[in-house]
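Here the complex is missing a single protein chain, while all its other protein chains stay put.
Chain IDs A, B and C follow the sequence of writing; residue 1 opens each chain.
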Amino acid sequence: MEDLLQPMLNGLLLGGLYAVIAIGMTTMFGIVKLVNLAHGDLMILGSYLSLVLVSWLGFNPFWTLLAVVPVMFFVGFFVQGFLLNRVLGKEMEPPLLVAFGLSIILQNLLLLIFTPDARSLMTDLSIKTIPLGGSVNLPVLYFVDFLIGCAVILVLHLFFKNTYIGRAIRAASDDEIGARLMGINTKNIYAYAMGIAMMTAAVAGVLVGMTFTFYPHTGPQYLIIAFGVMIIGGLGSMKGCLVGGIILAEAQLIGAQFAGPGYQLLIGYLVLLIVLGVRPQGIFGKV
Amino acid sequence: MNKTLKYRWHILGLIFVTLSTVPIWGSDYVLFFCLLFFLYASMAQMWNLLVGYSGLLSLGQQAFVGFGGYTMAVLTNYYGVYVWLSVLIGGLFSVLLALFMSLFIFRMKGIFFGIGTWVFAEILLLWFSNWKYVKYGTGLFVKPATPPSMSTIYYAALIMGVGTLITVFVILRSKIGLGLMAMRDDEEVSEAMGVEIFRSKLFCFLVAALITGTTAGVLYVFQIFIQPYKAFAIDWTIVLVFIVVIGGIGTIEGPIVGAFIYVLLSQWLAEYGHVSLLILGIIAITIMLVAPKGIMGTLQEKTGFTILPSRRT
Amino acid sequence: MSESLALKVRDLDIFYKDFQALWNVSLEVREGKIVSVIGANGSGKSTLLNTISGLLDPTRGTIELFGERIDGLPPHETVPRGVTLVPEGRRIFPRLTVYENLVMGSYTPRRRSKREETISKAYELFPVLNERHDQMADTLSGGEQQMLAIARAMMSEPKLILCDEISLGLAPVIIKDIYKRLGQINQEGITIVLVEQDVKRSLKAASQAYVMLEGKIVLEGQPSSLTEEQVKNAYFGI
Partner (left out) sequence: MPDILVVNNLKRSFGKLVAVDDLSFEVRQGEILGMMGPNGAGKTTVFNLLTGLLKADGGTISFRGNDITHETPSRRCRRGIGRTYQIPRPFGKMTIFENLLVGAVHGAGLSEGRARKEIHEILDLIAMSPKKNLLAGGLPLLDRKTLELGRALATQPSLILLDEVASGLTEGETEQVMKIVKDIQNRGITIVWIEHILMTMSKGVDRLLAISEGRWLNCGNPEEVMRSKEVMECYLGAEDE
C-alpha cells in the first residue's frame, strides 16, 4: 500500500495535465462535433513556439505563455475559419481528413525545422520535490501542472458562463439555427471557439514541454491521451474532462507500478478500450 | 468514349501482360516501382472498401500490417515454415485479430470506431516492443531458409495487386456489394430495405484484414526487416488516406490512381526526406478543399468514365 | 394609406434543389399591424418566414423591410435591421439558463448596452420567466419555452416579429395567454406576422390574412371578409 501512495499522488497530479491536454478537443467536439485529429500536433506546435522563445530570448518557459497563447489563438482561428469551416457539413469524413492532413503537415514541418531530436523546456522546478512524510514526495512540477490545469478549466468555465462570446458558442452548439436567428454569425463563432481551444492547447503544450521531452512526432500520442480523457470523462463535458484525466493517469501510473514502466501507456490504452467497449458514450456521458 | 469502353479489355490485357513481364525487361528501378505500386494499391483498395463503401472509418490498418508482417517473420524465422505459406498464415492471423477487435469496436460508430482501431494498433505496438519473443523494439530480420528471388517477390506483389482488384470487383458485383453501395448512399434506408448492415460491415472488415495482413507479409519479405515502431505506425493509415483521398474515395479506380501518384511522388521526393510527406499533406488538403471526390471521383462525375464498371444495367 | 409598409415581399420563388417551395409569393404588411398567414402543412408558410429572416436565399423576387432591400442577407444582418423570427419548434437553447437565453437575444452589438433594461421589460411582459431566471431552459414547460422564445426575440428590439407556429402543441389556456401578450407587444407599435395552424385564433388576432396552398398565395383579405367555407376549401384543397 505504501508503494502505491506515490504513484497515486503522481497520477492525481498528472490527471490535471491530461485534462488541460484534452479540454480543447473536448470543447470543439461539444460545439461543432468536430474531432480535431491535429489537436496533439497543434499542442506540440505550442511547445516548439515556447522553445524558440526560451532559446532565443532566454525567457523562463512560464513567461513564454504570454506570447504562445495569443499566437495559438490566431492559429486556431485561421485553421477553423479557412480550412475546417469550408468542409463542415453533413458528412463526418472531410473535416476529419483535413485535420489529419494538417497533422501530417505540422509534424513534418516541425521535423524540418527542429530535427527529430527530443527537446524539453527546462526549468529549475523540474527536479524539485517536497517531502510529505513517509516515502511520499510531492513533485513540484507535477503539482504546478495540476494547479495550472485546474486554473485553465476554471477560467474556461467562467468564460463560457459569463461572456457574450462564450455564451454564443454554447448557444450555437445547442441550436445552430436558433443561434443564427439571434444574429450570431455561427461560422465566425466556430473560428473563435477553435481559437480558444488552441489557447488551452498552448498552455498544455508549454506544460508538457516542461514536464516531458517532446519531438515532432509526439503529437499523436497526446491525441490518444486526449481521446482517452474525452471518452472516459464523457463527450464535451468540462468537469468530466478533469475526472477523465485523473482516471486515465491513475490507471497508467498504478498499472505501471505493477506491470513495469514499459507498460504504462499500454495499461492506459487497455482501460480506454474497456471503457469504449462497455460504455461507448463514456462514463459521464449521457447520450 | 465508347471506343475506350470497347477496347477496355484489350487495354487491360495489354497492361497486364506488360506488368507481368517487368522482371524480364524492366530495370531494378521499374521493378521496385511496380512492386511498391501493387502493394500500396492493394492496401489502399482495402481501406477504400472500409471507408468508401462500408462507412467503417478505420484508423488502425497498421494493426494488420504489423500483425501480418510479424506472423510471417516469426513463422519463417522460428519455425522454418515455407515463406509464402507463412505470408498466407499471416493474413489468416490478421483475420483472427480482426474478429477479436470486432468484439469491442463494432459497438462504436464513426470516429469512435476509428479511435478504437487506432488504440488497438497502439496496444499492439507497445506489446510487441515490450515482448522478448519478438526481440522487443529492435525488430526481426526475415530469414527464410531459401530466400525468394526478387522476381518471385515481384510476382507475389503482382498477385496481391491484381488479386485484390479482382476481389473488390467481385465483392462489389455481388449481393453484398449491392448492399454496400446502398449503405454508402443512405444507411438507414438501406437497412429498411432489407440490407444486413452489421453482417456486411463485418464481412468487409475481415476481408480487409485478410488482404492487408497478407500484403504486409509480401512487403516484409521484400523489405527483409520488421520493427514494431514502423510496422504498427499510424503512418500506414496516413499513407492509405492520402492515396484514397487523392485518387477518389468510393471508386475502384481511385486507389489505383492514388497509389501510382503516391509511389511516384515518394520516389521523386525521397531525397528530400520529410518534405515529401509535407508536400503530400498539402496536396491532400488542397484536394479535399477543391475536389473532395478526388481525381477519379471528379472525373467520373464529369464524364462517367470507369475502367471496371460495378454498375448493373 | 397613411401607415408605411413594414414589409413588402414581391414575386418570391424558392427552390429546394429542383423542388419549388414558393411560387410567386407577394405580400404586404403595414406598420403596426398583425398579419396572419395560414395554410396546411407543407404549404410554404415556414419557408416564407425563413426566407424573410435570411435563413434561406430566395431564387427570385425581392423583400423590402421599411423600404430597404433585405433579400439574400443572412440573419446576422437582418436582425440588426429590426426583423426577428420566433422559429417553429422554438429553438431555445436548452442548456443555457432562461437569463442566458435572453442575453443571447441581445447579441448584436448595438443592443448589448441596453441589455438589462430590455431584460426587465421582458420579465414584465412574462413574469413567469423572471421566476425561472436561473433555470436551464430545457426544464421549462412547453408554454414557458414558447414565452421564452418570444421574449428572446423581443431582446433584439425588433420592429417586425415573425412568429412561426407559436401555438403548436400548447393547451388552449396557454395559447390564449400568449396571444394576449402578443397583443401587448403589438400595442407598442411592433408589427407582427403570424404563421399558424390554429386558424381561428390567428384570424381573430389579425387585421389582414393570407391563405397559402401548395406554395402559392390563394386567398387574401380581411379576416372578417373571408368565409369559413373559403378558408376550409383553401385549407383542405377541396
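Throughout what follows, contacts are C-beta pairs under 8 Å (C-beta built on N, C-alpha and C of every residue); 3 or more make two chains touch, one makes a residue touch a chain.
Since the model is a prediction, treat every value here as computed from it, not as a measurement.
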{"item": "Contacts of the hidden chain among displayed chains", "value": "B, C"}
{"item": "Residue among B:A192, B:A270 or B:V290 touching the omitted chain", "value": "B:A192"}
{"item": "Touch list for subunit C against the chain that is not drawn", "value": "18-19, 21, 40-42, 138, 165, 168-169, 172, 197-202, 204, 214, 231-232, 235-238"}
{"item": "Those residues of subunit B which, in the complete complex, touch the missing chain", "value": "175, 178-179, 181-182, 184-186, 188-197, 250, 311-313"}
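By our rule, only the chains that are shown with their structure count from here on.
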{"item": "Chain-contact steps, minimal, separating subunit C from subunit B", "value": "2"}
{"item": "Chain closest to the assembly centre - both centres taken as Cα means", "value": "A"}
{"item": "Which two chains share the largest set of C-beta contact pairs", "value": "A-B"}
{"item": "Between subunit B and subunit A, distance of the C-alpha-averaged centres to the nearest whole Å", "value": "32"}
{"item": "Subunit B residues within the subunit A interface of the complex", "value": "51, 57, 103-105, 107-112, 114-116, 118-120, 122-123, 126-127, 130, 234, 238, 241, 245, 249, 274-275, 277-278, 280-282, 284-285, 288-289, 292"}
{"item": "In the complex with subunit A, residue positions of subunit C that touch it", "value": "53, 55, 74-76, 79-80, 84-85, 87, 91-96, 100-101, 103-105, 107-108, 112, 152, 156"}
{"item": "Residue ranges of subunit A in contact with subunit B within the complex", "value": "35, 83, 86-87, 92-94, 96-98, 100-102, 104-105, 107-109, 111-112, 220, 224, 227, 231, 262-263, 265-266, 269-270, 272-273, 276-277, 280"}
